[in-house]
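My questions all concern the structure below.
One protein chain omitted, others in place.
Which chain is which? They are A, B, C and D, in the order written, and residues in each are numbered from 1.
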Amino acid sequence: MSIIENKYRDNVIITSVDKFMNWARLSSLWPITFGIACCAIEMMATAASRYDQDRLGIIPRPSPRQADMMIVAGTVTFKMASRIKRLYEQMPEPKYVIAMGCCATSGGPYWQHGYHVMKGVDQVIPVDVYVPGCPPRPESLLEGFIKLQDKIRRETIATTKAA
Amino acid sequence: MESFVFYIFAFMVVAGGWVVIYSNNLIYSAFSLLFTFVGLAGLYGLLMADFIAATQILIYAGGVLILLLFGIMLTARKTSIEITQSNLPRLPGAIISSLIFLLLMVVIFSEPNWNSATNPGVKETVPVIGKLLMTKYLIPFELASILLLAALIGSVFIARREDS
Amino acid sequence: MDYFIQIVTDLLPGLDGLPVWLVIPSIMFMFGALIFTGISIYSLIILWFERKIAAHMQDRLGPMEVGGWHGWLQTVADAVKLLLKEDIIPAVADRKLFKLAPYIVFLAAFSVFAVLPFSDKIVGSELNIGIFYILAVSSIGVVGILMAGWASNNKWALFGSMRSVAQLVSYEIPIGLSILVVVMSVGSLSMRDIVMAQDGGIFNWMIWQNAPFNFIAFLILFIAGTAETNRVPFDIPEAESELVAGFHVEYSGMRFSIFFLAEYANMLAVGIIASTLFLGGWQGITGASSAPGIGLIWMLLKGFLIVLVMIWFRWTLPRLRVDQLMYVCWKVLVPISFINMVGAGIWIGLSS
Amino acid sequence: MPDLKTEEMVVQMGPQHPATHGVLRLEITTDGEIVKKIDPHIGYLHRCFEKHCEVLNYHQIIPFVDRCDYLAAMNNEHGYVMAVEKLLDIELPPRVEYIRVIMSELNRIASHLVALGTFGLDIGAITPFLFTFRDREKILDLFEMTSGARLLYNYIWIGGVAFDLPNGFVEKCFEFIDYFLPKLKEYDDLLSYNKIFIARTAKVAIIPPAVAIEWGITGPNLRASGVDWDLRRDEPYSIYDKFDWDVIVADGRVGVLGDSWSRYYVRVLEMEQSANIVKQALEGLPSDENVKSAVPRKVKTKEGSVFFRSENPRGELGFYIISDGSDIPHRLKMRSPAFCNLSAISDIGEGLLISDLVALLGSIDIVLGEIDR
Partner (left out) sequence: MESSEVFKLIESNYPDALKSTDLEGTEQSVTIDANSIVDVCNYLKTESELQFTSLMCLSGVDYEDKMEVVYHLHSLLHNHRVTLKVELSREDPKLPTVTTVWKAADWHEREAYDMYGIVFDGHPDLRRILLPDDWEGFPLRKDHVVAEEYRGWTIRKIKDGFE
């Protein structure tokens, strides 16, 4: 991912460094303020008073350069797809993607007849966590954050073992 | 230690000046002026002219340099970061600057009381400067301010004429 | 500084044998490192505070999970994460200037701390032109911001830096004029003298003297200081809804955190300068205390209070437009502070 | 120096930009900070709504109508359903009409709250956004109680509504109204009459009435320009003529007619009126009736066409339905209010500062789902 990954074998020190680094990363996930459609409103509601994603240390940043993850909140169209790809490429490693809602996951209700709707954002960028729902409730999105944190917790900078 | 600090500042001044002259990128030239100014301020500081040093930074780094950079950025193509300059008239430049250098040398060495003094220690310079400006150098001081005022009004006038 | 040198030589008696040209710079370096650590820790704390205060103003809780009790490790995690991020330099950016800019901005913010009197004894250098030095040095940061905006080769960044520079250059004038009021009443540019002139309890503080001129000067200094640190309602250089993130839009990871650090260092500097000039510096409400630690605590407390008010501003007010910002400076603050200065001069002349 | 030329610069604002409220892209040519030309690019959220209408039957379209204007799903459903009912000639039980009006007006408040909050965000005030969202949650609670969903309800059906009001809804709704009306004062204190806010929005991006009509601007934006026109009063549909309420027309209180502040404040006052309507509707709510008694099992329309407009929070929402007699529309065109409102931006936005352009965009309150459909 970043500078020091995949250079060392697994050992005790690496494990504790892992723990520390992963803790920092999962505790401060800054999403890029990027809402596309209906889900964006629920994403805003997640940031707002009642659900308050700041409790988990999640504050939105307007610039992709300063963001750690991207919440693809809404329907991805073909016109938009290349933009999303570019935004994703502008983000610094390590970066994560949450596909929020059915549209971002698979095209959702526009799956069959949507000639201009991309059937899942995973055709353009890799997705870490899929949050289902149309739109997902803020609770689901928070659950998605927690799932992503679990995923980060398992990361390691050691050389990946032969599977 | 003092001479060590002196060499650091002197290096900053000379290196900054070198980049100003020899860089092909106009922006680099402008930004390296910052180092020249700061180094110069450091030299003033070593000479116990602390007020002059601070003024040097305030006026030159904070004012003149910014104006210069604004000038470059606003007149040149904003959409590209490459602004080049050429240093074609090198020979005349060399002649003029060596002449100035010679003149300075003559002035410096013809001064009769040119003795090296010991470090006078930290003294408060601001009251002295203030008194001098208000007594002995009152007329040059006022003339300079009138000149600046005239320049200011003139530039405003030129800028405003466009509208009418 | 002398006090610090004395402490270090007392603690490490072996230093006497070493040559002076080696010892003094290394002690200076140690002092610098100490200040740097202090600023970093302070920034982490104040950031956490800001998030908590903002959250409670908005019917939220703010950071709650990271580190257990009320998310007190939140900002530490943020800092560590920023340091671990990939450091992107855009392909079209000017690499040299892009790398250099954050350091210049931070350098300007950091060198101010060299003369700030944290207490009677804890002070980097007791320059006799202290306050003038601060004015001068802080203007270097402008060059760094311009450099950052230009080198990013991003139009939003360029807009941001242009706005920022215009703002910083303008607001230095009311700051200078309101500082002059204090300097006139004390008769010295030295920070130490200014604090000493306010000896003897809360009613001798500079803010109450020369009524009402010093009070107006304090308000102007505070408003202009808020503008100098790019805080709401003067945060147009990084206006989120207009310029995405302003001059640091292309910066990521560590370089971005340096900008962040510089902003919070500047805030603390403004707080300490304002409290030194007007609120009695390291002296307590009843006057100076002889114990060395007490002065530092008073100083930080006052600085912190002013920073808190700035935070309060940020989460309450909308932001001004760029021309209104200039209007406020040139047509409101500058004339008022000028008249204020003249009035204070006359007052001082009459009362002496 | 009369021939000193400044270079013009083309800036891409969006599709990812905090001020564009979604995925709008503005290609703006600027001279310094002044906007010289705006070229809006839309369609980044074109979800083929009208194509879906040509393959789905009348009932199935309702969820897609929801997703067009996701901030005012109830209002959209109401408009669409009334258009189809006009084609079918259905007589509705009165209770259904009352429930629909309550839902539409509550959703209007919710939608305006988002508009207010995001407008504040555009101007740089962060806290009002969280306050409005806090109050909006209370409305969403009411919706959740009735329809089970927070944002997209699929609640208003052709000929009725999906469920009757749950037990305790009326009391909770009264409670909400009592809670909400004092909050308007809070917004006034925090934002509306804030000096900086007024300086940023009053006399900024003025839309004169003639220009507004010419571009087909409707809804609060039109009323902010001083045109006294509200479909709910002037072409009464549903049961709006039974209630006692006022059409809010801006009076240029702090600036001039048609400026950004007027557009903002019309919404604040409209929320008060909506709350009034809800209150009256709750008081006049007829007792238990079967809310699904008029719901047709299979929609069989006669051949023909209908154009029906209703007052959406963003303006006049029109549905043009051409039926060929089957249960699937031959053509359904949606006249979306935000589409028409936004089309004027290149005309109005010229000569503004970038900051004012942001204020203009925020004040006309666009929803990209509806613009791109």
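As a working rule, contacts are C-beta pairs under 8 Å (C-beta built on N, C-alpha and C of every residue); 3 or more make two chains touch, one makes a residue touch a chain.
Here the structure is a predicted model, which is why all the values come from computation and not from measurement.
For the chain that does not appear, the touching partners among the shown chains are A, D. Note that of D:51, D:203 or D:292, the residue touching the chain absent from this view is D:51. Across D:169, D:193, D:237 or D:320, the residue that sits in touch with the chain not pictured is D:320. Considering the full assembly, D:87 is the residue among D:87, D:126, D:140 or D:198 that touches the omitted chain.
Listed for subunit D, the residues touching the missing chain in the whole complex are 42-43, 46, 48, 50-51, 54, 86-87, 213-216, 227, 229, 234-235, 302-307, 309, 316, 318, 320, 322, 330-331, 333, 335, 339-340, 343-344, 347, 372-373. Remark: the residues of subunit A touching the chain excluded from display are 78-79, 81-82, 107, 111-112, 115-116, 118-119, 123-124.
The definition used in the following text is that only the chains that are shown with their structure count from here on.
Farthest chain from subunit A, judged by C-alpha centroids: B. Computed from the mean C-alpha positions, the centre of subunit A lies at a distance of 30 Å from the centre of subunit D. Distance between subunit B and subunit D, defined via averaged C-alpha coordinates, is recorded as 60 Å. Each of the following residues of subunit A touches two or more other chains: 48-49, 62.
Residues of subunit C in contact with at least two other chains: 58-60, 155, 240, 244. Only residues 51, 55, 58-67, 71, 73-74, 76-78, 80-81, 84-88, 240, 244-245, 248-253, 256 of subunit C touch subunit A when the two sit together in their complex.
Subunit C meets subunit D in the complex at residues 54, 57-60, 155-156, 159, 232-233, 235-236, 239-244, 315-324. The touching residues of subunit D, counted against subunit A in their complex, run 15-16, 18, 22-23, 43-48, 51-52, 55, 63-64, 67, 70-71, 114, 129-131, 133-134, 136-137, 140, 150-152, 368-369.
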